[in-house]
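Okay, here's the structure, questions in a sec.
All protein chains of the complex are present and in place, except for one that has been dropped.
Letters A, B and C mark the chains in the order given here, with residues in each chain numbered from 1 onward.
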Amino acid sequence: MAEQLRMVEAVRETLRTELGRDDDVVVYGEDVARAGGVFRATEGLVDDYPERVFDAPVAESGIVGIGVGLAATGLRPVPEIQFQSFLYQGFHQLAQHVARIRSRTRGTITCPMTIRTPYGGGIHALELHSESFEAGFSHVPGLKVVIPSSPAETKGLLTAAVRDPDPVVFMEPTRLYRSFREEVPEHHEIPLGEARVVDSGDDVTVIAWGSMLREALEAVEDVGASAEVIDPRTLSPLDTATIVDSVKKTGRCVVVHEAPRTAGLAGEITARINEEAFFYLEAPLERVTGYDVPVPMFAREDDYLPDSERIAAGVHRALDDG
Amino acid sequence: MAEQLRMVEAVRETLRTELGRDDDVVVYGEDVARAGGVFRATEGLVDDYPERVFDAPVAESGIVGIGVGLAATGLRPVPEIQFQSFLYQGFHQLAQHVARIRSRTRGTITCPMTIRTPYGGGIHALELHSESFEAGFSHVPGLKVVIPSSPAETKGLLTAAVRDPDPVVFMEPTRLYRSFREEVPEHHEIPLGEARVVDSGDDVTVIAWGSMLREALEAVEDVGASAEVIDPRTLSPLDTATIVDSVKKTGRCVVVHEAPRTAGLAGEITARINEEAFFYLEAPLERVTGYDVPVPMFAREDDYLPDSERIAAGVHRALDDG
Amino acid sequence: MPREDIAQFTIRSVQVLSEEEDVDEELVPSLTDDQLLALYEQMKRSRRLDERAIALQRRGELGTYAPAIGQEAAQVGSAFAMADGDWIVPSFREQSALLARGTPPHKILWYAMGMEEGAEIPGGEGAFPPSIPVGTQPLHAVGIGWGEALQGRSNVAVTYFGDGATSEGDVYEALNIAGVYDAQTVFVCQNNRYAISTRLQNQTAAETLAQKAVAAGIEGIRVDGNDVLGVYRVARDAIEKARNGTPVLIEAMTYRRSMHTTSDDPSVYREADEEVEWEARDPIVRFQVYLEDRGILDEETKSELDDRIESEIAEAIDRAREGGEDIDPADMFRYTYDEMTPELERQFEAFEGDVDG
Partner (left out) sequence: MPREDIAQFTIRSVQVLSEEEDVDEELVPSLTDDQLLALYEQMKRSRRLDERAIALQRRGELGTYAPAIGQEAAQVGSAFAMADGDWIVPSFREQSALLARGTPPHKILWYAMGMEEGAEIPGGEGAFPPSIPVGTQPLHAVGIGWGEALQGRSNVAVTYFGDGATSEGDVYEALNIAGVYDAQTVFVCQNNRYAISTRLQNQTAAETLAQKAVAAGIEGIRVDGNDVLGVYRVARDAIEKARNGTPVLIEAMTYRRSMHTTSDDPSVYREADEEVEWEARDPIVRFQVYLEDRGILDEETKSELDDRIESEIAEAIDRAREGGEDIDPADMFRYTYDEMTPELERQFEAFEGDVDG
């Protein structure tokens, strides 16, 4: 039975379902049990599953690192890192162990862990509560990186992530946590690695994820172009085929992300398009991204974040050039 | 007076010169004093500057983090992280503080720290001794990222890095530490952010850094093409102008790096070329990179690392396509 | 030596002014009446700023704000023991300490308005801005304490963090490195019993947080953090030691009387009873009674002082609002590097022209 849910509720219901479905699922993290998480994404779970939902000490490297051991004993750890920037505290555990334990042991020890973490700007949060490091995580082979853009997508993707045999960094855009409701089916799994064509069109391909997707859709409407809007959903592994097929059709493309431009994923996507659809390109690929500055504090945040206006300008450039 | 030096000696002599020139320079790190560093890059420095060269506990987050404080008191910290992968242990200090202290305090506190760290493959080292995360570091605004490709370049770039008012991640390719000598001028400073055109040519631009530069030069010779070979030297900020000018001339380009392909800097460089030289491009840009797998242990390392043969194949593709 | 006890450690706890208003005469610091009043005033100033800030946040004028209500003695007592040239390296809840060290209140408001202007520390002020990532800043304080020593200066760094922070590896690394380098650093851990919703028993199995020092081989001591005289006394001694190259960890036992931040609702995870109990143990009240008992504080002085604080903070709010009106967003491009990089310049031009992505 489908329900109208906000994204944060979709997270909660997915975790509840997975805890119920699989005795091996363990949810832990800072303030996730007693308080139900700072965004209330895990609210009530400890009441139903007191033996598998735990508060953790304020120790992100620990939270990530113990996941490797939990997984080795047969559990499926689903920790929360309170904000994505604090996953940096555990970046070494992620890159040195979580991502590599399968390859270095030839598949004899694996780490089917899903690290959930809120990310991105737009809610006027404190310093270091608004970063987007999906490119950095995607540059670590062995990890998967997933970002949902709506409540229903969250359900489908988080379900797949928890069940995935490989470690997943699951980044939840805080800006969308409570921004809208939509119908969320009770059972719903979206295979990782498949992009979604959100809108079909012929003139230009626009690629955006997380909270940027809505901005992109708005921009496209403002411009009035026939745009194909694609949400990759899984950033690693990326669904190159869907993107390339679209660009072969449109010949023009705009890639949007909140993260700083340099070494961001727009570069990677540009490179893949360049490699596989070069002769179809009619204009340079456009990047509409965060600037190459540390995400400023929130008084300047709106000036940092790409919005529909900046995306629209990018779409115009893509359409006008060439 | 110029001397014939290996890269590791160039590092040492540069540090010696900078310690002598500027009383604020402090060198510290694991095993850098008594033992002179595991690669002997700091050998003897503690004898000449016992008050400013120190062994550090095995604590990379600490090594990076205390640098922020040392700098605030007016010093110029030049720590060594024993191998680049272990800088991950301090990645949070790097991204949350080192890179941001200037911007968040509006320039009133700065961190002119140079973090030296050996990186890259090719010497059959242990696990996690061969990674290349220059793309990840370059994705953090506020940092500079520098990679030398020869002893003389090391002298010029490390001198500039130590004197730079901003934090620099200075990555030294272990494979080149002792592989060859060249003349190294006693006083030599290469401005950060300027690429070097190593070889001029008209048919194709080949971009490579660190130990890949030599492979690229060999490949180009093998192919026998008229190639313009560019060593960016500073990966962040990248000298886009030099690269773009070259590609405007050649219309074809191959970017080489050891790091895994996805979200690596070849993507960023492709995107910049696409943006600024799109209409000059005659063929898709080619990437010759590490594979999207964890750098394997050394028995499989040679199969992972790009070599002149793979680069030559890339050059051929660039020349043949389009 | 088959079985031998090879090392022994004792954690001592200190209190100078008890909840019953008894004083340990031997430990009581010799402070003038003016100094005692200054301690009191600083605590009141911080309390009032917090109250106004919470209200401003509720009206949408500030972003997330972390009140120090209940922790004023722990912060003011320790900050008061610092000397000119000493450094303060705070966490995100240290307005009491920052105000006591001279940070103007409008800057604290600017910070809460999401403005870098609030984190701007004019050179030589000996302060670091708030640090959001829990447990990261003690390492900076170790770098400062070591850097001062390396340069033959006697300034110390005093750094603040919470009970939750002690679970972070960085805090341990800081304590340990301080011990190795004889860093001129004092660590003030405010054990306010909560890390957001998480109680101490879910944070560590250690009975005290002072004993975290044992692992680093440095000194650790506990103090009643709601006793401003006790905190001052312990901090003064610790700072003297640190000045001579002996780092010290102080655990100040206190209670976060208010919400974690304005985004938090403590009723989700703790009983009102507990809050009521701690209201009675408020550090300002305890000290006020002490001052009144000794005739140092009378109604007149009190209302003068309240008025002064009220108008100061009103002025600070005005100033903060004014400053907030004309911030230049383009500053983000200017302060990333010493000189703007070419790519940033390109982005900056696009930003100014509002055309490019």
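Following the convention adopted for this analysis, a contact is a pair of C-beta atoms (placed from the backbone, for glycine too) under 8 Å apart; a residue touches a chain by one contact, two chains touch by 3 or more.
In this text the structure is predicted, and so the values were computed from the model without any measurement.
K.L.:
Just name the one of A:75, A:295 or A:312 that touches the chain not displayed here.
P.N.:
Looking across A:75, A:295 or A:312, the contact with the absent chain belongs to A:75.
K.L.:
With the full complex in mind, choose from C:5, C:273 or C:300 the residue touching the hidden chain.
P.N.:
C:5
K.L.:
Could you tell which one of B:45, B:59 or B:78 touches the chain left off the display?
P.N.:
B:59
K.L.:
Could you list which residues of subunit A touch the chain missing from the display?
P.N.:
Touch set of subunit A with respect to the missing chain: 26, 51-52, 54, 56-57, 59, 61-62, 65-75, 77, 92-93, 96-97, 102-110, 141-142, 144, 164-166, 193, 237-241.
K.L.:
Which subunit B residues would touch the chain omitted from the figure, given the whole complex?
P.N.:
Answer for subunit B: residues 30-31, 34-36, 38, 55-62, 85-86, 89, 124-129, 254, 261-262, 286-289, 291-294, 296-301, 303-304, 306, 309-311, 313-314, 317 touch the chain left out.
K.L.:
Need a quick check: the contact residues on subunit C for the chain that isn't drawn.
P.N.:
Answer for subunit C: residues 1-16, 18, 24, 27, 167-170, 172-173, 176-177, 179-180, 201-208, 210-218, 222 touch the chain left out.
Everything that follows uses one rule, which is that only the chains that are shown with their structure count from here on.
K.L.:
Taking chains as nodes and touches as edges, what kind of graph is this: line, ring, star, complete or other?
P.N.:
complete
K.L.:
Which chain is most remote from subunit A in terms of Cα centres?
P.N.:
C
K.L.:
Using Cα averages as centroids, what's the distance between subunit A and subunit C in whole Å?
P.N.:
Those two chain centres are 35 Å apart.
K.L.:
By the touch rule stated above, which residues of subunit C touch at least two different other chains?
P.N.:
Within subunit C, the residues that touch at least two other chains are 116, 119, 132-133, 169-170, 331-332, 336, 341, 343-344.
K.L.:
So which stretches of subunit B touch two or more other chains?
P.N.:
If we look for residues of subunit B contacting two or more partner chains, we find 92, 96, 103-104, 141-142, 238.
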